Structures are given as structure tokens and as C-alpha cells.
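My questions all concern the structure below.
Each chain you see keeps its place in the complex, though not every chain is here.
Per-chain residue numbering starts at 1, and chain names A, B and C are given in the order in which the chains are listed.
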Amino acid sequence: MFATEKLIRMALEEDLGSGDVTTLSTVPPGTMARALIKAKQECVVAGIQVTGLVFRTLDPSLKIEARVADGDRLQVGAPLMSVTGNVSSILMAERVALNFVQRLCGVATLTARFVAAVAETEAEIVDTRKTTPGWRSLEKYAVQVGGGRNHRHGLFDGILIKDNHIKAAGTITDAINHAQRMAPHGLKIEVEAADLNEVKEAARSGADIILLDNMDDTLLRQAVSFVREHYPAIKLEASGGIVLANVAQVAACGVDFISVGALTHSAPAIDISLDLVS
Amino acid sequence: MFATEKLIRMALEEDLGSGDVTTLSTVPPGTMARALIKAKQECVVAGIQVTGLVFRTLDPSLKIEARVADGDRLQVGAPLMSVTGNVSSILMAERVALNFVQRLCGVATLTARFVAAVAETEAEIVDTRKTTPGWRSLEKYAVQVGGGRNHRHGLFDGILIKDNHIKAAGTITDAINHAQRMAPHGLKIEVEAADLNEVKEAARSGADIILLDNMDDTLLRQAVSFVREHYPAIKLEASGGIVLANVAQVAACGVDFISVGALTHSAPAIDISLDLVS
Amino acid sequence: MFATEKLIRMALEEDLGSGDVTTLSTVPPGTMARALIKAKQECVVAGIQVTGLVFRTLDPSLKIEARVADGDRLQVGAPLMSVTGNVSSILMAERVALNFVQRLCGVATLTARFVAAVAETEAEIVDTRKTTPGWRSLEKYAVQVGGGRNHRHGLFDGILIKDNHIKAAGTITDAINHAQRMAPHGLKIEVEAADLNEVKEAARSGADIILLDNMDDTLLRQAVSFVREHYPAIKLEASGGIVLANVAQVAACGVDFISVGALTHSAPAIDISLDLVS
């Protein structure tokens, strides 16, 4: 639970190192001011709290006022927050704070676009474990803020039997049987399937969720139809090669969840800047 | 110097937490195999070493064989490295390892495209401090691998006097004078200028480098022409709003350096996967 | 995943502090010997690996040979492992190593007694989160070694809705509905019930597992009978006030799982000692 504060300290250390030579040599000590952080692009906001925490980690006397809440949609030029206090502290924390918020807004904004694209269906957009190392919790939070839902957080809080596990265990049935006997009894069992036979075997063997991996629309619809008819309690998730251009089409096939790696590994940063205003 | 090994541990901790419930309950202990990591997109490779280190941090007995070197350009399907050893270890480290390499290849590949775009000029592509928190050293390394050059690493190893510092100091001249007196004598002084008057004042006051911020082509050419004629020892850097579509045009104005934040904050990840092959 | 190695270092630090003044002032440097670690009580062994790791953390040149495997039942006087190398290193690590193994054997041994007591039934013995702070993974591992099964590892990998959550959410039905909508979709929903009405509401609202809390045998049997008849997919767990004397009786009521806090919070240590043998 202390991962975010550790990441903030790492980030400040890597930027400040032995000290901010520019600020130390040009800004008169003790100068006070107010700064405004603004969006220079339309976006969905995420990360207001962690951004404030960056400033306060560097200097607990800085005063932060949020102007928006996570989840708000901003127009160009809209202020996110103000920071008031020692100018040197503000300038020393500025870049690190912006590096956090620009990325989290990027993830929330991209997620919101995927969510909007499937709004007419029952499908939910979920994230993956394809996150930036060190950023798992923050990026998964931004996905939530953008309207997405979180898949398992890591390898520890969900069972997802993939092709490699199946190979090692022998068959889909074997793998599911082992997991039922040995894994903590509070976890559902999700199994990856690449074709209809695998879907059938997984369903028959007791899978709680089936991941339909890289299937085209025809196959997706067949899998959905089979499962809905014979195993209505099983949930279905589509995955693989899903982009904004095709996500609505995948959703229309009737799956429950669509997982999208790009939400966290390829969201472009939002352009956000800090200006001293007084 | 231990930041990368710390980031690897954080990444393994956030993914593995209390253990990989799927692998533990489906893969027979002691199974051995070889896995191949392959590019599923064309790319410039970066991060071979850190990727191997992820596997060896989790299990020092895994054997890593690099098939390519950082900087190599790969075709679709080309192998990056093989990993041989305990299957459970390979599967437990897989996602974290791929999360590192997919991002670093992304940064190197985007950098290489910018570098190629200005290849006919003298301009060098440099990075910025707009990096992912926790990733400063790794991303700056990937920029180098992609053919770019590193700007200062952080606030500690270069003086860059921006508009806010100038406001606080009074004038450009005041800010430069203070820096000359107080900063470590081994650092050059770079000053941001927004128009031709500021360029002239910075040059006159002893700036070693001038950052031409958000200037259009006409202004850029005037600034270059003035400085080359009167202060030939001063280096010039263009910055602000530079994308692949306009970078060649900026370079053609005759600046020495072009800094691009997107290299590190918005490079899309490269699609890279791991498959057990035996 | 690095928690065990961190705990070992803490344990060595708290025992060795600024150095072992007795060994340093009485044992001639460089003396070599072999030591044997032996059980002075009957027990089920657990912790062979972590015990060896204590010695090797203090001195990587020590040679460890395990004489038994985790899960083995030992008679009085049976050797667990030998340690060969520098006498000073062995004596400096001795107490910390024994402190680990005596506790883990204690947990495994007590678990094995509970498991034996219900061997005639279908019920499985599971642990709880009532573990020694800092020892969650090690103690849960020892429970497995003793033949028990792990419940969720922590608050992150299983949903268990207790009376306090129900109060806060309004009703059992409300709480389950919220969890179904918001929690990661790979987690089952377990709900605590104190009487038959709560069992019925939980079952009706979609609970995957029902925790029968502090129920007497009559009530337990009624709950089991109701659920088996109307909701055969739901799993049942008994909990509260279960000791060796009554666990067989609880198991005979037909529940799937019996959770026992004492496995980890009150298992007496096994008497284990180290002797230099050459």
C-alpha cells in the first residue's frame, strides 16, 4: 500500500539528485507565489491526489487546491489545481508532478474513448497486466477513472490459465482440475481458449470465465452463442488486437468483457503545464 | 546507480504479490523449458539487458541468450532472446519482462524515426525531462539507442534558466549573472528565449546555449542567423510543439539541437511476446 | 515476493546488532566445524529452505544439507539438516535460524493434527488472516505443509463480506450487488451469515461461498441442508470457536471448509536444537 509514495520519492530523487542548480542559483530564497496547472488539451482528469502529493512530499508547506475532480472532462485551458507557497519548491517539484498527471490523464482519456465506443452494448472495457513497471496501481486507478473496470491486479488475485499453463498441465481439463483443488477457494477460474473446441472443454470442465483470445467476429459469435445456451453462468471476455476502430464490433458479438492492453501501455500523455500566476 | 534494480523489484512485487496462483496450481514443479521472446512489429531494439535482468532477479538459475543487440532494427517475428530453465519461473517473470522491453523498444523506435527525419541536417535530436517517473535512466538510455542524444539528466547536471526563473531573478541578465557566480563552474548556462530580444539579451549576458521556445520558422531563422553571426560559440536548441511532421522543417532552420518530449512520454509500446518452444 | 528475505535480514539485524561479542572474543577466527539441527519433540517439519537461507544470508560459504523434506513427520532426535563451515558464522546465525524453524514446524504440526481430526469427512481445514505480522507467507506455507489449505492471502485476493460491511452497505443483498458490479470479476464473493435467514438472503443474492459464523451444530446442519438442496453450487465454510476437541463434530455437519485461527496465532513452538558435531 506504500507503492505510490515510494514511486514519488524515486521520481523526485531521479530528477533532483544532488539539487536543482538552476533554481538554487537564480531564485532568491524565500520568494512566494501561486502557480496554476492547466490542461492544454481536452482530457479526462486523473491523478489530482498523487500530483498534489508530489508537491507536498518535496515541501509539506505547499498549499494545494484542486479545481477539478478525477473523472471530470476538461476543455483546453481549464485549470486542474493551484499550488501556493515557496517558488523554489514549486519549480523543483513541477516537472515530476506534471510527469505524473500527464500520464494518468492520458490513460483515463484513452479509456474513456474505448468505453464510449461500446456504450450501446453490455460489454465492459477492462485493463490488463500490460502496465508500466512501477505504475500498476496508478494506471489501474486511471482506468477506473476513465470508466473502465479492473481485471485482476496481478498474478496473485485471479486465476487465468493460458496456453502455456495448459501445455504444462496436459489438457485444459487437467489444468482446471488442479486449480480447483489447489488454489485459494475464493478465486474464480478463467481459461484462455483459441477455438470452439477449447471453449467447450473449458466450459465442461468448470471454468468460471472463458477468455476468447484473438478470435474473429464469426468465431466470437459462435462461442458466445454456445456458452449462453449451455453454460449461462459462465462469463466471456474478448482479448487480442482490439483497437478503437474495432472495439464496438467486438462488443456487438455479445461478450461480457473486452480487455485492452493499450489503455495502459500506449496511452499518449496529455499536454499539461504549470505557470506562476502571482 | 541502483535505480534499475530497484524498479525491477518493485515491478516484480506489484505483479507477483503473494504468489502466482495460476502457475502454482497448474504447472508441475520442476518442469523445464525454453522460451523465445519475439517482436510482433518492426522496431529498434532497446532493453535486452534489463529484460534479462528481470528473469534473473526472479530466478538466478534462468539462462538468458540474447539474439540481437540494442540498436538493431528488427523485422516482424524476429527473436530478441531466449530464456531457458524452470517453466514456472519463466511464466512468473514473463509479463514484467515484456512490460520493460515493449516500452524501451517503443522509445528507441520513435526516437529513430525522429533522427531519420533530420538526417540531412546538422541538428541532433535530444530528449527532455518529460519522462515516466521511475524510468528516467532507462528511457534516456533508449533515446541514445535510437540515435538521439541526451539533454541533462535532471535538475542537477545542467543549468536551464526558464521564464519563471527569469521572473524571480528580475531579468535575463540578472539570472545569468547569478548563475555564473553561484553554480558549479563545470556547468554551461542555457537560457530560454521566446523572442529575438530575449535571444539578444541572453547572448550578450553570457549564455552558453539558448533555447528557442515555441518559435515559428521565420523567428527561428532570424535567431539562428543573429547568433551565428555575432556569437558563434553559442549553441542553439529548438523546443516546443515539435512532431514527426514538422521536425525536418525545424532542423532546416539551422539549430544545433531539437528537444522532443514525446520521445519518452508518448512512445507507443512495441508488441512483443514470449512463447515456450520446447 | 521479497518479504521472506527481508524478514530474515530484520531477524539477523535484531539479534546481531553491532556484533556477537561472545563469539568474537572466544572463538578463534577461522575454526571450521559441522553442526546438526535436531528435533527434540515429534513434529511435522516445515521451513527447511528458509532455515538454510538464514545461515547463507549471514555467510554464503556455509554448506547446508537437508536431511528431511518439508511435510515429513519426525521422531524425537531426528536430524533436520547439517550446516558445515566457519564455526563463528554457524554460532552467529544459530538462534535466528532455530527461531524460524521452531515456529514453522509448530504451525505445520498443529495443522496436521486438525487435518487428521477431520480425515473421515470431506471438510478441508483452512487458515485465516490471524497470522503473526510479518509472517503471513511463511505461516500460510506451513499450513499447506501440514495438510491444510489456504484461505485468501490478504484483503486483496478474496471478497469476504462481514457484518460490518453489511451494516455499511445496508443489507446483505446490497453488499453483494455492489461487489458484483465493482470488484475484479475473477474473485468469488463470500458472505458471512449468523443465522438461517442470513444464509438464505446471501444464497438468493448470488453469494458464491457462505461463511457460517459461530453456529452450533443444529444450525450448521440446517444451513448445510438448505444450501445443498437449493443452491448446490455454493460452498460452505464454518468458522468461530473451533478447537481440536470439536473440529470433527463440526466437520460432520457437512461443510466444505473449516477455518481455524489458532493454526497460526497459537501454535506452540517445537523444541529444536543445534549441536556442533565435529
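The working rule: contacts are C-beta pairs under 8 Å (C-beta built on N, C-alpha and C of every residue); 3 or more make two chains touch, one makes a residue touch a chain.
Since the model is a prediction, treat every value here as computed from it, not as a measurement.
K.L.:
Given 3 shown copies, how many make up the whole thing?
P.N.:
The whole assembly in this structure file has 6 copies of the sequence.
The criterion applied here is as follows: only the chains that are shown with their structure count from here on.
K.L.:
So, comparing each chain's Cα centre against the centre of all protein Cα atoms, which one is closest?
P.N.:
A
K.L.:
Report the inter-centroid distance (CA atoms only) between chain B and chain C in whole Å.
P.N.:
Whole-Å distance between the two chain centres: 46.
K.L.:
With chain centres defined as C-alpha means, what is the inter-centre distance between chain A and chain C in Å?
P.N.:
33
K.L.:
Could you please state the distance in Å, as a whole number, between where the Cα atoms of chain A are centred and where those of chain B are centred?
P.N.:
22
K.L.:
Which residues does chain A have that touch at least 2 chains other than itself?
P.N.:
Residue numbers touching two or more other chains: 153, 156-160, 184, 187.
K.L.:
Under the definition above, what is the set of chain B residues touching chain C in their complex?
P.N.:
It is residues 9, 12-13, 16-19, 21, 58 of chain B that touch chain C.
K.L.:
Could you list, by residue number, the parts of chain A that touch chain C in their complex?
P.N.:
Touch residues, chain A against chain C: 126, 149-153, 156-160, 184-188, 190, 208-209, 233, 235, 256-257.
K.L.:
Could you please specify the touching residues of chain B with respect to chain A in the complex?
P.N.:
3, 6-8, 10-11, 13-28, 31, 87, 91-92, 95-96, 98-100, 102-103, 106, 129-137, 153-162, 164-169, 175, 178-179, 181-184, 187, 261-262, 265-266, 268-269, 275-276
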